[in-house]
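This report concerns only the one structure given below.
In this view, the complex is presented without one of its protein chains, the others remaining in place.
Our next item is chain A:
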Amino acid sequence: MDDTLQFTVSPDFPPDRLSGWFVFNTWLQRQLGCSVHLEMYDGFSAQRAAVADGHVDLIYANPFDATELVRHRGFVPVARPQGKSDEVVIISRASSAQDAIEALQPGVRVACTTDPDVRQIGLILLEPANLTPADLTLIDTDKHLLSAKQLLKGEADVAFLLADAYDGFSKLLREQTQVLVRSAIRDIHHALLAGPRLTARAAELQQKLVAMGDSATDRQLLGELDFPAWEALETEDVEFMIDVIDTLRAGA
(Lines give C-alpha, C1' and ligand atoms only; values in the text may rest on other atoms or scores of the structure.)
Protein backbone atom coordinates (compact mmCIF):
# COMPACT_ATOMS: atom_id res chain seq x y z
CA MET A 1 0.00 0.00 0.00
CA ASP A 2 1.32 3.48 -0.69
CA ASP A 3 1.72 6.14 1.98
CA THR A 4 -1.35 8.16 1.09
CA LEU A 5 -3.76 8.23 4.01
CA GLN A 6 -7.39 7.50 3.23
CA PHE A 7 -9.95 9.83 4.76
CA THR A 8 -13.71 9.49 4.48
CA VAL A 9 -16.82 11.20 5.82
CA SER A 10 -20.06 9.55 6.89
CA PRO A 11 -22.38 9.67 3.85
CA ASP A 12 -25.04 11.48 5.89
CA PHE A 13 -23.21 14.83 5.74
CA PRO A 14 -25.33 17.64 4.30
CA PRO A 15 -24.51 18.03 0.56
CA ASP A 16 -23.75 21.73 0.89
CA ARG A 17 -20.81 20.82 3.17
CA LEU A 18 -18.98 18.87 0.49
CA SER A 19 -16.54 21.64 -0.45
CA GLY A 20 -15.92 22.30 3.26
CA TRP A 21 -14.72 18.72 3.71
CA PHE A 22 -12.32 19.04 0.76
CA VAL A 23 -10.88 22.23 2.24
CA PHE A 24 -10.51 20.44 5.57
CA ASN A 25 -8.71 17.60 3.79
CA THR A 26 -6.18 20.09 2.41
CA TRP A 27 -5.67 21.40 5.94
CA LEU A 28 -5.09 17.80 7.12
CA GLN A 29 -2.42 17.18 4.48
CA ARG A 30 -0.56 20.31 5.48
CA GLN A 31 -0.72 19.45 9.18
CA LEU A 32 0.24 15.80 8.80
CA GLY A 33 2.86 16.53 6.15
CA CYS A 34 1.74 13.66 3.96
CA SER A 35 -0.79 13.12 1.26
CA VAL A 36 -4.35 12.45 2.33
CA HIS A 37 -7.03 11.32 -0.07
CA LEU A 38 -10.66 12.18 0.71
CA GLU A 39 -13.07 9.56 -0.58
CA MET A 40 -16.79 10.27 -0.37
CA TYR A 41 -18.62 6.96 -0.55
CA ASP A 42 -22.02 6.67 -2.09
CA GLY A 43 -23.91 5.32 0.90
CA PHE A 44 -23.21 3.48 4.15
CA SER A 45 -22.70 0.00 2.72
CA ALA A 46 -20.00 1.14 0.28
CA GLN A 47 -18.23 2.93 3.12
CA ARG A 48 -18.47 -0.08 5.44
CA ALA A 49 -17.03 -2.33 2.74
CA ALA A 50 -14.07 0.05 2.36
CA VAL A 51 -13.47 -0.09 6.12
CA ALA A 52 -13.63 -3.87 6.08
CA ASP A 53 -11.04 -3.94 3.28
CA GLY A 54 -8.69 -1.73 5.29
CA HIS A 55 -9.07 1.24 2.93
CA VAL A 56 -9.90 3.79 5.64
CA ASP A 57 -7.36 5.49 7.93
CA LEU A 58 -9.42 8.42 9.16
CA ILE A 59 -13.20 8.64 9.28
CA TYR A 60 -15.77 11.17 10.38
CA ALA A 61 -18.14 8.46 11.51
CA ASN A 62 -21.83 8.20 12.18
CA PRO A 63 -22.26 7.37 15.91
CA PHE A 64 -23.82 3.98 15.17
CA ASP A 65 -20.88 3.01 12.95
CA ALA A 66 -18.43 4.25 15.59
CA THR A 67 -19.44 1.30 17.75
CA GLU A 68 -18.19 -1.21 15.21
CA LEU A 69 -15.08 0.80 14.36
CA VAL A 70 -13.91 1.24 17.96
CA ARG A 71 -14.96 -2.10 19.43
CA HIS A 72 -14.05 -4.37 16.54
CA ARG A 73 -11.80 -2.64 14.03
CA GLY A 74 -9.12 -1.01 16.14
CA PHE A 75 -10.09 2.62 15.50
CA VAL A 76 -9.33 5.18 18.22
CA PRO A 77 -11.27 8.35 19.01
CA VAL A 78 -9.68 11.66 18.05
CA ALA A 79 -12.22 14.48 18.16
CA ARG A 80 -15.87 15.42 18.05
CA PRO A 81 -17.61 18.48 16.63
CA GLN A 82 -18.21 20.87 19.49
CA GLY A 83 -21.83 21.37 20.48
CA LYS A 84 -23.18 19.06 17.79
CA SER A 85 -25.23 15.98 18.55
CA ASP A 86 -27.34 13.71 16.36
CA GLU A 87 -30.96 14.64 16.93
CA VAL A 88 -34.02 13.50 15.02
CA VAL A 89 -37.37 15.12 14.28
CA ILE A 90 -40.56 13.33 13.31
CA ILE A 91 -42.76 15.45 11.08
CA SER A 92 -46.17 15.17 9.45
CA ARG A 93 -47.98 17.47 7.00
CA ALA A 94 -49.06 20.77 8.56
CA SER A 95 -52.69 19.93 7.72
CA SER A 96 -52.50 16.38 9.12
CA ALA A 97 -54.66 15.27 12.04
CA GLN A 98 -51.67 13.18 13.06
CA ASP A 99 -50.39 16.05 15.16
CA ALA A 100 -48.81 14.18 18.10
CA ILE A 101 -46.80 10.98 18.49
CA GLU A 102 -49.58 9.42 20.56
CA ALA A 103 -52.05 10.04 17.70
CA LEU A 104 -50.16 7.67 15.37
CA GLN A 105 -51.77 4.29 14.71
CA PRO A 106 -50.47 0.92 13.49
CA GLY A 107 -50.05 0.94 9.71
CA VAL A 108 -48.50 4.40 9.72
CA ARG A 109 -46.27 4.99 6.66
CA VAL A 110 -42.83 6.35 7.54
CA ALA A 111 -40.41 7.94 5.04
CA CYS A 112 -36.85 7.62 6.26
CA THR A 113 -33.30 7.57 4.93
CA THR A 114 -31.22 4.49 5.61
CA ASP A 115 -28.95 6.42 8.02
CA PRO A 116 -28.61 4.16 11.05
CA ASP A 117 -28.94 6.96 13.63
CA VAL A 118 -32.06 8.51 12.10
CA ARG A 119 -33.84 5.20 11.84
CA GLN A 120 -32.97 3.92 15.32
CA ILE A 121 -33.71 7.16 17.14
CA GLY A 122 -36.92 7.64 15.12
CA LEU A 123 -38.16 4.20 16.17
CA ILE A 124 -37.48 5.02 19.81
CA LEU A 125 -39.42 8.25 19.49
CA LEU A 126 -42.43 6.19 18.33
CA GLU A 127 -42.41 3.88 21.36
CA PRO A 128 -44.66 6.20 23.45
CA ALA A 129 -47.36 5.49 20.82
CA ASN A 130 -46.86 1.76 21.47
CA LEU A 131 -45.66 1.30 17.88
CA THR A 132 -42.98 -1.25 17.04
CA PRO A 133 -41.24 -1.71 13.67
CA ALA A 134 -43.82 -4.40 12.82
CA ASP A 135 -46.56 -1.74 13.01
CA LEU A 136 -44.88 0.50 10.43
CA THR A 137 -44.55 0.63 6.69
CA LEU A 138 -41.05 2.01 6.13
CA ILE A 139 -40.39 3.86 2.88
CA ASP A 140 -36.63 4.06 2.24
CA THR A 141 -35.25 7.22 0.67
CA ASP A 142 -31.74 8.39 -0.18
CA LYS A 143 -31.99 11.93 1.15
CA HIS A 144 -33.83 13.77 3.89
CA LEU A 145 -35.32 16.11 1.30
CA LEU A 146 -36.82 13.12 -0.50
CA SER A 147 -38.35 11.91 2.77
CA ALA A 148 -40.04 15.30 3.13
CA LYS A 149 -41.26 15.11 -0.48
CA GLN A 150 -42.79 11.66 0.08
CA LEU A 151 -44.65 13.20 2.98
CA LEU A 152 -45.92 16.21 1.04
CA LYS A 153 -47.03 14.01 -1.85
CA GLY A 154 -49.13 12.01 0.60
CA GLU A 155 -47.14 8.82 0.07
CA ALA A 156 -46.00 8.82 3.69
CA ASP A 157 -47.80 9.91 6.87
CA VAL A 158 -44.70 10.92 8.81
CA ALA A 159 -40.98 11.30 8.10
CA PHE A 160 -37.94 10.75 10.30
CA LEU A 161 -35.27 13.38 9.60
CA LEU A 162 -31.99 14.45 11.07
CA ALA A 163 -32.92 17.63 12.97
CA ASP A 164 -30.02 19.49 11.34
CA ALA A 165 -31.34 18.65 7.88
CA TYR A 166 -34.86 19.72 8.82
CA ASP A 167 -33.63 23.00 10.26
CA GLY A 168 -31.78 23.65 6.99
CA PHE A 169 -34.95 23.29 4.88
CA SER A 170 -36.52 26.42 3.38
CA LYS A 171 -39.12 28.25 5.44
CA LEU A 172 -41.69 27.40 2.81
CA LEU A 173 -41.04 23.69 3.17
CA ARG A 174 -41.02 23.80 6.96
CA GLU A 175 -44.34 25.66 6.97
CA GLN A 176 -45.96 22.79 5.11
CA THR A 177 -45.00 20.41 7.91
CA GLN A 178 -45.37 20.10 11.68
CA VAL A 179 -42.88 18.66 14.14
CA LEU A 180 -44.45 15.94 16.31
CA VAL A 181 -41.34 15.41 18.41
CA ARG A 182 -37.72 16.48 18.44
CA SER A 183 -35.17 14.33 20.26
CA ALA A 184 -32.92 15.86 22.92
CA ILE A 185 -30.40 13.08 23.41
CA ARG A 186 -27.19 15.12 23.40
CA ASP A 187 -24.95 12.12 24.27
CA ILE A 188 -24.91 10.76 20.69
CA HIS A 189 -22.75 12.51 18.11
CA HIS A 190 -20.48 11.98 15.12
CA ALA A 191 -16.82 11.29 15.85
CA LEU A 192 -13.51 11.57 14.03
CA LEU A 193 -11.74 8.22 14.44
CA ALA A 194 -8.24 7.13 13.44
CA GLY A 195 -7.66 3.68 11.97
CA PRO A 196 -4.76 1.29 12.67
CA ARG A 197 -2.33 2.99 10.23
CA LEU A 198 -2.86 6.34 11.94
CA THR A 199 -3.20 5.48 15.63
CA ALA A 200 0.45 6.31 16.33
CA ARG A 201 -0.24 9.89 15.27
CA ALA A 202 -3.71 10.20 16.82
CA ALA A 203 -2.56 12.27 19.83
CA GLU A 204 -0.66 14.69 17.61
CA LEU A 205 -3.63 15.03 15.28
CA GLN A 206 -5.97 15.58 18.22
CA GLN A 207 -3.81 18.42 19.50
CA LYS A 208 -3.78 20.12 16.11
CA LEU A 209 -7.53 19.76 15.68
CA VAL A 210 -8.31 21.20 19.08
CA ALA A 211 -5.98 24.13 18.39
CA MET A 212 -8.04 25.02 15.30
CA GLY A 213 -10.47 26.76 17.64
CA ASP A 214 -7.75 29.31 18.50
CA SER A 215 -7.19 30.49 14.95
CA ALA A 216 -9.64 32.75 13.14
CA THR A 217 -8.84 31.25 9.73
CA ASP A 218 -9.26 27.70 11.00
CA ARG A 219 -12.51 28.60 12.70
CA GLN A 220 -13.77 29.94 9.41
CA LEU A 221 -12.82 26.65 7.78
CA LEU A 222 -14.78 24.75 10.43
CA GLY A 223 -17.69 27.13 9.95
CA GLU A 224 -18.01 25.58 6.48
CA LEU A 225 -18.58 22.26 8.24
CA ASP A 226 -21.18 23.88 10.50
CA PHE A 227 -19.42 23.61 13.85
CA PRO A 228 -17.22 26.08 15.73
CA ALA A 229 -14.37 23.83 16.88
CA TRP A 230 -13.16 20.29 17.39
CA GLU A 231 -13.25 18.96 20.93
CA ALA A 232 -10.86 16.23 22.11
CA LEU A 233 -12.61 12.87 22.24
CA GLU A 234 -11.14 10.37 24.70
CA THR A 235 -11.57 6.62 24.73
CA GLU A 236 -13.89 6.74 27.74
CA ASP A 237 -16.11 9.39 26.06
CA VAL A 238 -16.65 7.18 23.06
CA GLU A 239 -17.02 4.02 25.16
CA PHE A 240 -19.80 5.80 27.08
CA MET A 241 -21.50 6.79 23.84
CA ILE A 242 -21.28 3.20 22.64
CA ASP A 243 -22.84 1.95 25.89
CA VAL A 244 -25.74 4.35 25.39
CA ILE A 245 -26.16 3.25 21.77
CA ASP A 246 -26.10 -0.42 22.79
CA THR A 247 -29.08 0.15 25.06
CA LEU A 248 -30.96 1.78 22.18
CA ARG A 249 -30.47 -1.16 19.84
CA ALA A 250 -32.61 -3.35 22.08
CA GLY A 251 -36.30 -2.87 21.36
CA ALA A 252 -38.90 -2.16 24.03
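We adopt the following convention: contacts are C-beta pairs under 8 Å (C-beta built on N, C-alpha and C of every residue); 3 or more make two chains touch, one makes a residue touch a chain; residues count from 1.
Convention: contacts and distances are computed from a predicted model.
Asker: The chain dropped from view, which UniProt name applies: "(2Fe-2S) ferredoxin domain-containing protein", "Aerotaxis receptor", "Cytochrome P450" or "Putative ATP-dependent transporter SufC"?
Answerer: "Aerotaxis receptor"
Asker: Would you mind spotting which of A:128, A:154 or A:223 touches the chain that isn't drawn?
Answerer: Missing-chain contact among the listed residues: A:128.
Asker: Just one of A:5, A:38, A:136 or A:181 touches the chain that is missing; which is it?
Answerer: The one listed residue touching the chain not shown is A:181.
Asker: May I ask you to list the residues on chain A that touch the chain which is not drawn?
Answerer: Residues 101, 124-125, 127-130, 181-187, 236, 239-240, 243-244, 246-248, 250, 252 of chain A touch the chain that is not shown.
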